[in-house]
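Next up is a structure, given as structure tokens.
A single protein chain has been omitted; all remaining protein chains appear in their positions.
Letters A, B and C name the chains as they come in the text, with residue numbers starting at 1 for each one.
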């Protein structure tokens, strides 16, 4: 799916419920924080090994965590896209520009394998 | 752009710099929080009116804020997509499923215009 | 109560339950984020006027919000103090030093009433 399709689905969802007036930048920023908090809660008591296993483990606990992670990631994404809308941000354009800026900021030959360089993205 | 293209661009970016080993769920969750913090900082002292004007205002201050908002939204999106990868989450599938679940949870005829119903998404 | 009494109460609480091994910096940082998310959720759909009324309004809804705000603030405070412990931070000393540094950074005669200067604290 295109990012713009996701955004349109969210706009339609809000419009059908007449919720557009709630979609202000500060409301959505706080809602975004609420959902990021739920992502953090999922991971807060996991060891690094347990967290790494979520992606692939076949046992029920990992599958349940993967399912919940999908829900929380979706909630964060939804509020992030609505927030971008509320601030007049063209997500695809901004994303492409930021990635290009980061490629310049962290040249491959200098950044390779270095945690020190890996301060962003 | 497809969501999967954004994800591929991020994977390539990390791979070129040999940064994949930093992309663990808990590292990325904390990095996500750092970027959400920057979104919050942009909006923290704005009035509701000032925040609403960011999307459309033609003056320099609003344009500068819109630009910075685009950068911060992009950083949040980048870490969110990398986090999804690290947790084995299929973003498009999860997003579609969550939106369908929310449509059922908030039926149009009950939710219309109601802040009380608008507790999520 | 002294800050150190709050900290001791938290240490005792953890020790009695043999939870000290969970109190690592990154676990506690993620737990802090989870609780901050709950604070954000409380406020996300409130207008500025509704939020301002929470502190003093006598009606049931405001009293209920004040009660919940007290719980969430307490949770944030608890994880923050445990996090400080886990990082070897002396909270009182650090707080006093930071306030002094901010007093120097924002001199009264320059900062007075200015949103622009009010970027921190």
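To be clear about the criterion, a residue touches a chain if its C-beta (ideal position, glycine included) is under 8 Å from a C-beta of that chain, and two chains touch if they have at least 3 such contacts.
Since this is a predicted model, take the numbers as computed values, not measurements.
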Footprint left on chain B by the chain that the document does not show: 22, 27, 30-31, 33-38, 40-41, 43-45
Residues in chain A touching the chain absent from view: 26, 29-30, 33, 45, 47-48, 115, 118-119
Chain C, residues in touch with the chain not shown (by the definition above): 1-3, 6, 9-10, 13, 16-19, 22, 24-26, 29, 32-33, 36, 39-40, 43, 46, 48, 51-52, 54-56, 65-66, 69-71, 73-80, 83-99, 102-103, 106, 108, 111-113, 115, 117-118, 120-121
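The rule is simple: only the chains that are shown with their structure count from here on.
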Arrangement of touching chains [line / ring / star / complete / other]: complete
Same or different residue numbers at the chain A/chain B copy interface, by half rule: same
Approximate Å spacing (C-alpha centroids) for the pair chain A, chain C: 25
Rounded Å distance between chain A and chain B, as computed from the means of their C-alpha atoms: 4
Chain B, residues touching no fewer than two other chains: 26, 29, 33, 48, 115, 118
